[in-house]
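Up next is subunit A:
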Amino acid sequence: MELPILLDQLFPEGHRVAVDDWLVSGEATLGGRPVAVLGTTNDVFIGIREAVALSDRLLDIVEKSPGIPIIMLVDNNGQRMALDEELLVLPEYIAHLLRAQQLARNNGHKLISVVYGNSIAGGFIAFGMLADRIVSVPGAETSVMKLEAIARVTKMPLEKLQDLAKQVSVFAPGCENFFRMGGLHEMWTDDFSNRLQKILASDDAQDIRASLGNERGGRKAAQAVIAEVRG
Partner candidate 1 sequence: MKLTPRISFYEASARQRVAGLLDADSFREILPPTEQRISPHLGMFDAPVAFDDGVVVGEGTLEGKEVYIFAQEGKFRGGSLGEVHAAKITGLLRRAAIRKPAAVLGLFDSGGVRLEEANAGEIGSTEIMRAILEAQRAGVPVIGLLGGSCGCFGGSGITSSCCDALIASEEARLSVSGPEVIETVMGVEAFDSRDRALVWRTTGGKNRFLFGKVATLVDDHIPAFRMAAVALIKPSEPLSVESLRAERTRLARRIEDYGSCTDARQVWARMGLDADRVPDMTAAELTAVKPA
Partner candidate 2 sequence: MEHLSFEFDGGPNAPKSGKPYSVAGVVASSNLEVLAQPKDLGGKVRFEVSTTVAHFEEAWRAVFADFIERSQPRDVLFSINDFAAIPPVVSLRLDQAWEALA
């Protein structure tokens, strides 16, 4: 989904959101109240520079707008794949961004991710998957790895893998699979503004994704294992 259309449909009451290269940020009005908007666009890869830029904005929001809901708009092509990024310890930058998200949570901000484009592997982890609730809109695409690459590494013929992918959700790309696995809380086709208000009003910042995966049949083991080990 195109970003301007997404913004209009999420925030019919109005928004003041700007795009600076790949960085999306600003505020909007939802149900009469302000919300903060932060996101990525334009096929960006999340690397060390993107991580510090995003954390900068996030820390601004936490500092200047106590308790404001934070709507994270997700469209990225995964982590930046380069020797010089890993050299400077890319995982440390991503963990820093995750800690900034946790600070927002600890300080009472609700974090809602709206996936509207690609959301791939490390990029999606860095920005998107650690929100309180994760939803998709039409045009969204979630993936860990392309089927062709999985076939190569697991040494299974691609056709057989494609057949299996029709029966089970556990490895193949696509929002339907991710939803069944509990990776997406909701998949929205319309009425975005009302749905967003409703999800913000829900009480719960607990990580319920394993129970969603169990209910929907995509992950029938995880919830029970977590509960047994947790005690």
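Here, contacts are C-beta pairs under 8 Å (C-beta built on N, C-alpha and C of every residue); 3 or more make two chains touch, one makes a residue touch a chain; residues count from 1.
A word on the picks: all candidates are chains of the complex that A comes from, given by their letters.
Quantities reported herein were computed from a predicted structural model and do not represent experimental measurements.
Asker: Could you sort through 1 or 2 and say which touches subunit A in this complex?
Answerer: My answer, from the options 1 or 2, is 1.
Asker: Can you tell me which positions in subunit A touch candidate 1 when the two form their complex?
Answerer: It is residues 48-49, 51-52, 55-56, 59, 62-63, 79, 81-84, 86-96, 98-100, 102-103, 106, 121-122, 124-126, 129-130, 144-145, 149-150, 153-154, 156, 164, 168-172, 177-178, 181-183, 207, 209-210, 213, 218-223, 225-231 of subunit A that touch candidate 1.
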